[in-house]
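Only one structure is covered here, and it is reproduced in the block below.
Some chains have been omitted; the remaining ones sit where they do in the full complex.
When the chains are written out, they are named A and B in that same order, and each has its own residue count from 1.
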């Protein structure tokens, strides 16, 4: 671990003020948004995640976080994310306080502010993992709390641990992040996952992104403009097969029905337009992989699952390692 | 433990293919349905349950399952069953991930298949205890998962750990299973408990079963035919007092109001017809016991509780020992 970290040259000036250097390592205080990480910090976190992978596989009953208590303060349910964090904490010997009905706690119920709730919960725990329905809630919590806060998704805003696990998965599967070609497919307008991923990929060299989306859910201009400003090469395409043949990563996403209201016809048209099936798989290169943030409906057909290039369940598992790494870094440091 | 197990002669040919012999012991991979157990396996599980009883009473802080993580994946709430499993896991030093709103995870919510959910959850845990609203869901989960799955009830289908604890309780209370007389009382048409119990009792010698049920909820022909085909002696009776005087076990059940829809008159008639009270108790033999899967309403009067023959709370407690035994067997073996 020591020697691995010594190779990291952190550019502290790029990093928001809550993350700062200790020697040539950085100090992580909260995880609020994907933007707080530069590529060196990402690389350092990924090294810890690799260690966590070994611990999870070989050391049942690790005691690294023994005596630490995590509060999962979820203002809206997200069983998948919650279980992933709670598993991460328990795999390292830590303990968990769970609440999935935190709204009962909150202004919605009796009028208490988020800040007051945080001041109470920080008295009961050592770290807070918060899911909230309002964009910016995680930052407010982090500013208030004297203990670390991890954003497990705040409304349409950020879901930084998902973004980290996506980039980590690409590095684990492809072996590099510079020079890769990534196809982002599906609902690019509403998915915060693909937006965050595009943002993080802009930190790497010679990345090419292809956007493949039905007309009604195309990638928005803000991200395109951002990528252009960073010198990242991107293009739009309506030919999934051709994109699949070129890419290292085909990142498929679910079309979110709830975005279409009563226009079920538009939903169905969008939903059926770009399906990853065995024909797409056949077009892909041998080393390439298919990713998906899950849950999936039928935008990837189940007969794809058996192919080793179907990386989405490994990707879900990587979420465990990333969360183990962040919990370790925030609670006991390097 | 070793010597106890050596006496067991498993008849592997009777057992479904997921349970197989290792030496003269069997290997348990999943617990899906009561039918997967023959009497030798039942006997072996019961020996482990007896050990668990000693551990629970004498070894606070047992570490047998330290480092193991159980996910309780409940698609419908069943607090009693969930607490029993979670207590079993924690009594052995294991840890638990809880979800009682697993439907949010599922096809009902965003369209994810049970199989995809299982593939995600198996990445976070070492064993899955699943409660589901659909018959057959547990088998689908067991086939998908690479870790053990225990069926904690799947709809109108199976609830095998309840069936095991019922048989274990009879053996603990009466001292034998061959040659016993059992009265099944109450709602025999809808209760999966009594159906599974009747099924398991057919594996023993010289068992006699009496069915005592209101007309509208009589035992169905499929079970009667099955018992006949196995050579088990059974008869129907409407004289609870006489049956009580003959039996080793009076197994009372609750009439389920929800089965009667708007016909409250029929419900009330059925509900009041066979009550186990002090008069019934008086008719019973000294060594006999009263069982009930709980919860009860007034089909057993509370003045019966003080009698030592009231075995239903001991029966509930036996559920803990059976679940401890199954968790141990599935996670660390004999």
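Throughout what follows, a contact is a pair of C-beta atoms (placed from the backbone, for glycine too) under 8 Å apart; a residue touches a chain by one contact, two chains touch by 3 or more.
Computed from a predicted structure; not experimentally measured.
Oligomeric state of the entire complex in this file, given as copies of the one sequence with 2 shown: 3.
Note that in this section only the chains that are shown with their structure count from here on.
For this pair, chain A with chain B, the centres built from the Cα atoms lie 42 Å apart. On the side of chain A, the complex with chain B involves touching residues 60-62, 77, 79-80, 82-84, 86-87, 90-91, 98, 100, 254, 294-297, 302, 313, 316-317, 320. Looking at the complex, you find that chain B touches chain A at residues 66-69, 71, 95, 97-99, 101-102, 104-105, 110-113, 115-117, 119-121, 123-125.
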